[in-house]
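The next block holds one structure in the form of structure tokens; read it before the comments.
One protein chain is absent from this view; the other protein chains keep their places.
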Amino acid sequence: MNESLSILAMQVLNGLAYGMLLFLLAAGLSLIFGNMDILNLAHGSFYMLGAYIALSVAQYLDNFWLALILAPLLVGLISLVLELGLLRISYNRGHLTQVLLTFGLAYVFNDLVRWIWGAAIHTLTPPASISGSLEIMGQTFPRYRVFVVLLGFVIAFLLWFFQEKTRWGAIIRAGVSDKEMVGGLGINIHLVFTLIFALGGVLAGLSGVAAGPILGLYPGMDFETLIFALIVVVVGGLGSFTATFGGAIIIGLADTLGKVWFPEASLFLIFAIMAVVLLVKPQGLFGGRAA
Amino acid sequence: MIENGTKNKKALHIEDLSKNFGGLNILDQLSMSVTPGERRAIIGPNGAGKTTLFNVISGELKACKGSISLFGEEVIDMPNHQRARRGLARSYQKNNLFLNLSVLDNLALVLQRKHNHEGNWFKHRSPKAFPLLYKEAESFLESWNLAKKSHVKVAELSYGEQREIEILLGVAADPKILLLDEPTAGMSVAETQHMLRFLENFPVDMTMLIIEHDMEIVFGLADRITVLYYGKVLAEGTPEEIRADSRVREVYLGSEVSEKYA
Amino acid sequence: MMIKLKSFKIGKILLVIAILGLIILPLVGCGNGGSTNSSSGDNKSGSNATVGSTEPFKVGLIIPKSNVYATLGENLSNGMTMYFDEIGWKAGGREIQLLQEDEENDAQAALRKAKKLVESDKSDVLVGVVNSSIALAIRDYVDQNKVPFLVAHAGAVGLTRAKKSDYVYRISFTNEQVNFPNGKWTYENLGKKVFVIAPDYAAGKEQINGFKKGFTSAGGTIVGEAWPPLGTNDYGSYLQQITKAKPDAVYAFFAGTDAVRFVQQYSEFGLKKKIPLNGSGWLNAEDVRPAQGGAVEGVKGSLYWQLALDTPENKNFVENYKKKFGKEPSGEAVEGYDAARVIAEGLETLKGDSSDKLKVAQAWGDIKFVSPRGPIEFDKENHMIIQNIYLAETQKIDGKLQNKIIATFKNVKDPI
Partner (left out) sequence: MNRKNLLAMSVLFLISLVLPWVIAVYPLGIVIEILIYGIFASSLNLLLGYSGLVSFGHAAFFGIGAYTASIFAQNVSANIFFTLPAAVIVSLLAALIIGFFCTRVSGFYFLMLTLAFAQMIYAIAHQWESLTGGSNGLSGIPVPQLWSGFSFEDQKLLYYLILIVFLLVIFGIRRFIASPVGQTLIGIRENEGRLKAIGYNIRNYKLLAFVIAGGLGGVAGALYSYFNGFVSPHEVYWTVSGHAIIMVIIGGAGTLIGPTLGAGFLIILQSVVSSYTDRWYSIVGLTFIAFVLFAPKGIMGLISLLKLPGKKEVTQNFNVEGEKA
């Protein structure tokens, strides 16, 4: 009895770790979609770029921590350039154009990564202080996952603080509910968009680095994760980091626990959850606004 | 469906209607009724809830509470397309058209429903296949001086022309009751005059509710006037009664308008 | 309504015709013209290869060249190129041309490529294919159109059993073959109770099935099974199931990213210290070990080839491959190398006469040689390769993780 309880506790912890990765990934996507009304199908590419750039940084500088900081910033820079150079023209062209544009970008990035880093499988090695395993209640638990959970909570708190307590956060919140108002306040909405997009890139990049030691680096990781990020956005709902956080934890847990309890149906499960949420509460479980 | 005698005779009967957004009462236990064939103007200062009233009547917004009946039939729980099918039509304050379609195609969308062709999925919609529909479209466009523009995309028309089509889409449905939301909004003086002539020529048995800021139209057209103020009916009566009502003058006609019309 | 009809204006239609023409013309062109990407000079166009022809013998290679399995494809292709280089791209008096197409990890695209190679480029034989469902799709096509097809990786058992064809031979392995002998070995060396785990798809089931055949017929019991979905991120929960079942050993099939994650997590969750991990050789293969890091130490796996195989043929092969491509070969490189040799020697026995396609395929069936992976020959019954299976354990040797062969199972047939 005690044993099965501790097993459950561990599965929940696993689900949380996965949920945190999903949160980092989806937070940017939700922010971009909620604010800019852009469905960025290249978001998975940012995740992939983060992981691969971190691989190079970690190789050359031999420092995981530096990679954890530098890689997301570089991805943010890339997304900044993309927003200024390409995405901006698609703002008033409707979703279909954006789908085509960002899908095209995703294709190019997929190939670019394979070109630069090759198609072999890689992994990121975390430093000794956060690798290995911990013994909790007689169960072994990988230290790195605990780190990911903590990292997720810290980032979630920072984002929450940013959104709720700072001026820029207030502007972004306003942007989700009413774009015209933001423009009316005399704020350069384009600047806001650019910064949001870059922030989304940074978050996706961070998620890529953080996921590297658990999920590995391989061609195709971009498209695989994109769908998960979309699901989290839908289930959580648009509008706030808190909503995305909730959605990510639900999907992280559902996917992890679902694979244990109903392995045959696991391909089915998260899509079924998404469908139910869409039908019962289309604005998402924690979202305030319908798009 | 007959509930009581008086209600049955009304084209529109509203009782105790409330609508709030985020705790703010836009419509506050509002009651009013309109007799068939009546021209009723709805006036009131900005934020009085006029457009919200129209949206609730047409069913685009759901009322929080109250009842609405059209010719004796309760419609409060009906979706808007069902209310439209019971003879309700409307125009919008901001043009709300099929911008990428031609004038004729815009009109045809109204007419094909009126002629009950909207379920036909195998016949090419052409003058040959649907002669009655196209004849009627032609005569509408003719009388609205739009015949030459019938194949032009609505998006390419002038604002005034678009405004006319906005009204035309409402009236072409041959409704028993028509809601016009500021039909002359944004129009020049000449265009307004032009529009007024159309409005005057609408069929006499058509009940009409009109939200309007142009007092010339209001007093020239309306049989009765309802004044809304913060979601409530402040006053109701003939143009003369309203003109004479001190409360109305205070809240609404008190400013620049009263100087012109009082 | 006339406006609708006007959408079919003549000018527009002519333009559409022009565009269709532009689309179709190059197709007509390549239909009549023969190969456009031949690797060497002498390239006369003409369609029917006559007896004892001096026409080049065209080998159509279908391998993944993009996305997830691109590395497998690259190694396969390298192996083939290397062998053909060694023989100077000539066999049976004919020049050999290698035409490569991307499998695209999409059966439809791959089938399109197969058709292109055969119908447009006039390939004499097809070779390659990594994905089993793609191999099965191409199998029907080559069977109908009588094109010899040498499967050089895909392991679906059906290809050389229920769906065997006169035109299909397999130089690689079957999903059961690589695991079957390991079953008996596991029973004898690791224990009587085993937990099996593999991804929930056809290949995973077949791999485990091969193990079970060997293991249970030796007397072992399966104490638990787990079938995580392909591409599972997190094996934590399955690892807990394993802990709970208390097996003597775990037998697993995972490849690529799955193998990296599983082996890493097996170690992270502390199972490695308690329960030995055995499996099919992709678990600790050359392509995944660098990413697995220290976690893979002590993991065992059985495969048709190992880098550490100490035979003159293999040492020679490994050395030449390193020299040529600047990296160590993989199992797929060996498959490619052997496939090229089978094709070349087959052509040699026919003295370059490839006019009878059935004979081309049958000639393959008679070929026997000592490959880098040991002696190989084809089973006449089902056209499936008979080969040694090597069980290797990853050990730290001279401070470097390497696979050491701890058992050799000789001349293993597909365990039907």
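The chains carry the letters A, B and C, assigned in the order they are written, with residues numbered from 1 in each.
Criterion: a residue touches a chain if its C-beta (ideal position, glycine included) is under 8 Å from a C-beta of that chain, and two chains touch if they have at least 3 such contacts.
Worth saying up front: this structure is predicted, and the values here are computed from it rather than measured.
Participant: Which displayed chains make contact with the chain that has been left out?
Facilitator: A, B, C
Participant: Identify the residue among C:Leu111, C:Ala218, C:Ala245 or C:Ala308 that touches the chain left out of the display.
Facilitator: The one listed residue touching the chain not shown is C:Leu111.
Participant: Considering the whole complex, which of C:Val68, C:Val125, C:Ala156 or C:Val318 touches the chain not shown?
Facilitator: Final answer for the missing-chain contact: C:Ala156.
Participant: So one chain is hidden, and I want to know which residue out of A:Leu105, A:Val148, A:Ile171 or A:Val192 touches that hidden chain in the complete assembly.
Facilitator: Missing-chain contact among the listed residues: A:Leu105.
Participant: Using the touch rule from the top, list residues of chain C that touch the missing partner.
Facilitator: Its contact residues with the unshown chain are 1, 3-17, 19-20, 23-24, 26-28, 30-32, 37, 65-67, 70, 101-102, 104, 106-109, 111-113, 115-116, 118-120, 132-133, 136-137, 139-141, 156, 158, 163, 200-203, 230.
Participant: Footprint of the hidden chain on chain A, which residues?
Facilitator: 33, 37, 39, 86, 89-90, 93-97, 99-101, 103-112, 114-115, 223, 227, 230-231, 234, 264-265, 267-268, 271-272, 274-275, 278-279, 282, 290-291
Participant: Give me the chain B residues in contact with the hidden chain, please.
Facilitator: 58, 60, 79-82, 84-85, 89-90, 92, 96-102, 105, 108-110, 112-113, 117-126, 130, 151-153, 169, 173
Rule of thumb we're sticking to: only the chains that are shown with their structure count from here on.
Participant: Going by C-alpha centres, which chain would you call the most central?
Facilitator: Looking at where each chain's C-alpha mean falls, the closest to the middle is A.
Participant: Going by the average position of its CA atoms, which chain sits the greatest distance from chain C?
Facilitator: Between chain C and every other chain, the largest centroid distance is to B.
Participant: Just give me the whole-number Å value for how far the CA centre of chain A lies from that of chain B.
Facilitator: The mean C-alpha positions of chain A and chain B differ by 48 Å.
Participant: Could you work out how far the Cα centre of chain B sits from that of chain C, in whole Å?
Facilitator: Each chain reduced to its C-alpha mean, chain B and chain C end up 72 Å apart.
Participant: Measure off the straight-line distance from the CA centroid of chain A to the CA centroid of chain C, and report it in whole Å.
Facilitator: Each chain reduced to its C-alpha mean, chain A and chain C end up 35 Å apart.
Participant: Residues of chain B that touch two or more other chains: which are they?
Facilitator: In chain B, no residue touches two or more other chains.
Participant: Which residues does chain C have that touch at least 2 chains other than itself?
Facilitator: none
Participant: For the complex, give me every residue of chain C touching chain A.
Facilitator: Interface residues on chain C, with respect to chain A: 66-71, 74, 200, 226-229, 231-234, 236-238, 240-241, 244, 256-257, 260-261, 264-265, 268-270, 287-288, 290-293.
Participant: Quick check on the complex: what are the chain A residues that touch chain C?
Facilitator: 3, 7, 10-11, 14, 17-18, 110-111, 114, 118-123, 125, 132-133, 139-142, 144, 214-220, 224, 255-257, 259-260, 263-264, 266-267
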